[in-house]
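The complex appears here without one of its protein chains, the remainder shown in place.
Per-chain residue numbering starts at 1, and chain names A, B and C are given in the order in which the chains are listed.
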Amino acid sequence: QTFSPDTEKSRIDSTQLVKQFGPVPKPASNVQVGGVMKALSNEYWQLLRSGYLKGASKYGVKVDAQAPSNESDQIGQLSMMNTMIGKGYKALLVSPQSDVNLLPGIQRAGKTSLVINVNDAVAPTAQHFVGNIQYDNGVSVANYLLKAFPKGGQIAVIEGQAGVYAAKQRTLGFKTTLAKNPALKIVASVPADWDRQKAFSTARDLLRRYPDLTAFYCNNDTMALGVVEAVKASGRLGKTLVFGTDGINAAYDSIKKGELTGTVDSFPVLTGEVAVEVAVRLLAGQKLPKVIATPQALVMKETVAKYEKFKQ
Amino acid sequence: MTELLNAHHIHKSFSGVQVLRDVQFTLQAGEVHALLGENGAGKSTLLKTLFGMHRPDSGTLSVGGQPVVLNSPSDAQAQGIAMIHQELALIPELTVAQNVLLGNEGQEVLSYPRMEARVQPFLDQVGLNVSPRTPVKRLTIAQQQMVEIARAVARQARIIIMDEPTSSLTTHEIEQLYRVVRELTARGVGIIYVSHHFDEIEALADRVTVLRDGQYIGTVNQRDVTQDQLVTMMVGRDLVAQVGPERRQPGAVRLWVQGLGRTGAFADVSLRVHAGEVVTLAGLIGAGRTEVLRAIYGADADAAGTVQLDGQAVAHPSPASMMRRGVGFIAEDRRHQGIVPDARVSVNMMLTSWAKGKAGVREADMRALVEPQMQQLGIRPANPNQTIRRLSGGNQQKVILGRWLAAGCSLLLIDEPTRGIDVASKADIYALVDDLARQGVAILMVSSELPEVLRLSDRILVMREGRLVGELDRADASEERILSLATGADTHAKDSAVV
Amino acid sequence: MQKTQLSSKSMNRAAVIERLREAGILAILVLGAVVFSATVPSFFSVDNAINGIGLSAAINTIVAIGLTYVIMTGGIDLSVGSTAALSAVIGADLMQRGLPVLLAVLVALAVGAVAGLVNGLLVTRVQLAPFIVTLGTMTFYRGLALSYTNGQPILSLPDVYKNALGGTIAGLPIPLLAALLLVGAFTLLLRYTKTGQYVLAIGGNAEAVRLSGINVGRYITLTYVISGVLAAFAALVLIAQLGAAEPILGSGWELSAIAASVVGGTSLSGGKGNVVGALLGALLLSMLQNVLTLLGVQAFYQLLATGAIIIGAMVIDRYTRGR
Partner (left out) sequence: MQKTQLSSKSMNRAAVIERLREAGILAILVLGAVVFSATVPSFFSVDNAINGIGLSAAINTIVAIGLTYVIMTGGIDLSVGSTAALSAVIGADLMQRGLPVLLAVLVALAVGAVAGLVNGLLVTRVQLAPFIVTLGTMTFYRGLALSYTNGQPILSLPDVYKNALGGTIAGLPIPLLAALLLVGAFTLLLRYTKTGQYVLAIGGNAEAVRLSGINVGRYITLTYVISGVLAAFAALVLIAQLGAAEPILGSGWELSAIAASVVGGTSLSGGKGNVVGALLGALLLSMLQNVLTLLGVQAFYQLLATGAIIIGAMVIDRYTRGR
């Protein structure tokens, strides 16, 4: 009964918006859009924010995005949203810290403005969701491994914080897909709480236990970069592959250096732009599907150049 | 004679309450100048002013003829002043040597053997027979007191302030202290001495200054006055001569202790206390009396042996269960085991009564119980809402006594009942103990003050090295007999190895 | 006679000094509110006061009351957030399964009580340091909450429950009312009951209280139970607002609550505590957050400002109280 963008039927790919709904309509003057971000301490969210700003100037609205100072201050984020509702935005782009912490805010805001859930945690009552299909994130890495290692191998998963939607779905997508080839065995799946230092020491432990490990799949890039250092320290660079998630700049750099194998880039800047576009379309009265899926792609050394232009 | 210290027109008040009014005080080289006054008269406050802990509101200080302003204890120490504080100021975790040398270690890198060697002569000088390597927390409060004294001596100060240095010492150590003081004065050190014991004043003091209610009453030559005259100066009236109680008729056995022991502290202690009887545990420092008293009350859980109250064995004595059975306990270490320093006097006094359901927490309820006690015990200031920390030491003691009087008890265990209490109040407390006994309360106390032991007790049990070594009836007790039992001098050469 | 006069005067002074602490924070709070009303657009409104400041302050206050009690005995409770999560998911799950709401609420509170009891017994019976005990149970209870729900949020709470705790009375939201009521009740408990007096006295000198024949362990344990129950209650209030319960709820609660408590005048070394102060502290912290958001201060600078203002408020408080 719960809403999950990953399985939602009413869904459109953001690349199809222009084709299906025409060019973006011109908004009324002085339209203000508010952004309630999850935090700014991870580059992903900063990139999303610059996407908002980029979209704002592109589509002619004003965006005002704020983030609580701490990634796990759920009531604080709710208060922040409540405070922002008072400022009278036409649309609010919200990225909740957890699935439920902004529900009352969404309900209150829903009376006067449009509420769009942008990424990560999923608020079941938001009218629209803009973001990545988290499940597919794991699928794309698994598909790559299935193709690259048909003879099988040992795989380890470094999970994000226990109990968080994105971590859960990414891991699930990965494991489910990988199960197609039983020879590819997931030997460990342990949490490192989105933390570079924890990922580093966890990966070292795992490499000791499974010295011939084929690949790591990490729920985000920060952890993946920690894992890369562990792989280097164990002298397994190039032998044990490391995949991250998010596509932050540091991940690109690392891929170019040949250290990180790949990252599933979810194009946060683009996502931010799409979110603003969706807001503008909805404000203009267009009826869009509930979920607007934003692009993501597995970026590897060969394809870095192709995707890097989306970084600007 | 050279004047070491001169305090002129000292005024001091705390948040508006005048504690010292126009006090003067001088100290000559080589003299012992005693400071006398009732509890709360302002003695400690004056001394703290002289030691830089309080700034006087007005008045001047000079040391060695030079006017000085003392902003902190380190200023005072720079002027060659050392102080033994009324409330012990030692660091429990550090060793004896470390405490004695604290702030006076010399070079940054410590050498324990050297520190111990440096300290040993001072320990010998004060006659403290423990290894300088012992952590202070393992010492009895009396031994700690001796460490404080050794520390002041080790400072090589010209002026030593002693605020009730004997309040927890036994006769034996007091003799040691006398010796130390005389050695110091012979070297020209000036000593300011506070005590509530007239025999000490008589034995040591050259001059005596008396304070009453923060007022300077006068300075006299000790040899020119009698004790009664001093008392009159102190309290402003004549005190009625003290008499011991009439012979009491003890009732049924209230407390029966059998085979009480704890390895390393005391062994095989058996005793009985009857209703209406005052029994005292006497002995030297470290004889184990405090530990026995605590074991009976269940304050330390792991003692062997049995404790019976009114014929009923107490399975696992604990303070709470003993309190419910009508047993009261007053600990030796007032500061750490007696008062709740930041709570008001009334709260401190009501702790037990609340648990017994004798009073509610409403101000009016408390007042009904607190005020009579404060009156009876003469607690000053007579303000139940004062924070107890701000009371003078003697008055704090009275509050704790009041705690058990208000709650009521049929057996009272008291460790050093009049530690730091002035003559007048001491008389009050003695009368009170007599009175309690007359009402049928059984009292077991520990006291290191022999006159007090003789004045109060029906029976005296003497302990030495963790064992009971003798029992004296009131009729045939004397200071000499107690002492000889306590030191083992008169033994028919009994067993030696105890603990 | 003079003596008596003197005493009652000095008593008043003592009481006045006690009050000054609260007054100091209150002054900072009022001053802040006035300045912000004049300078920060849309700060001064009932809606902002209730939704922008009130709710988060209410939750924090409720937790901080319990922590104030624990801290007064010289203890600490880091497990409040996890206790809250555990009670919330169990309560919500039972409601979802059709247990009568009231019963589910009682079970949730009982879960909080048991969690607190475990903390209390480990502290008093096994005599472990409160910090390490509650650090351990913080992790443990979180693990319980997560495995109970398998990491999923519980989304559909009965409307009757959401309305009951999520509504308003006379325009005031129930969480805020509940917080105020609890502040009143626990202030009275502290001042006018034996229990309160013992809690304070134990913080002042536990050994002296024990030797007065008081079962110190029981009172200390009680404070942890209170802390657990209030954390559970705060969680119940919160999930009624959110309409859902999740096992990761409540992380970081311990720090905010300790901060509110300490800003409000409770001393971490025990023996001194102030429930009204905890409320004022929580309000101050929430107001601060609110203003920074209204001003559109960015996250990094919010951190700078929050840190600076916490310390600034304490410094002002320190000097207005005088030495």
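Keep this in mind: contacts are C-beta pairs under 8 Å (C-beta built on N, C-alpha and C of every residue); 3 or more make two chains touch, one makes a residue touch a chain.
This one's a predicted model, so the numbers in the text were calculated from it and none came from an experiment.
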| item | value |
| --- | --- |
| Residue among A:I12, A:A148 or A:A250 touching the omitted chain | A:A250 |
| Residue in contact with the excluded chain [from B:M83, B:L255, B:L271 or B:M374] | B:M83 |
| Footprint left on subunit B by the chain that the document does not show | 51, 53, 72-74, 76-78, 83, 85, 89-94, 98, 102-105, 107-111, 129-131, 133-135, 138, 264, 286, 465, 496-499 |
| In subunit A, positions touching the absent partner | 40-43, 46, 69, 159, 162-163, 187-191, 195-197, 200-202, 204-206, 208-209, 222, 225-226, 229, 232-233, 249-250, 253 |
| Interface residues of subunit C (partner: the chain not displayed) | 74, 122, 126-129, 131-133, 135-144, 146-147, 150-151, 255, 258-259, 262-263, 267-269, 299-308, 310-311, 314-315, 318 |
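Please note the rule applied: only the chains that are shown with their structure count from here on.
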| item | value |
| --- | --- |
| Chain centre separation in whole Å, for subunit C relative to subunit B (CA means) | 43 |
| Subunit A and subunit B: spacing of chain centres that average the CA atoms, whole Å | 72 |
| CA centroid of subunit A to CA centroid of subunit C, Å | 35 |
| Per-residue multi-chain contacts in subunit C, two or more chains | none |
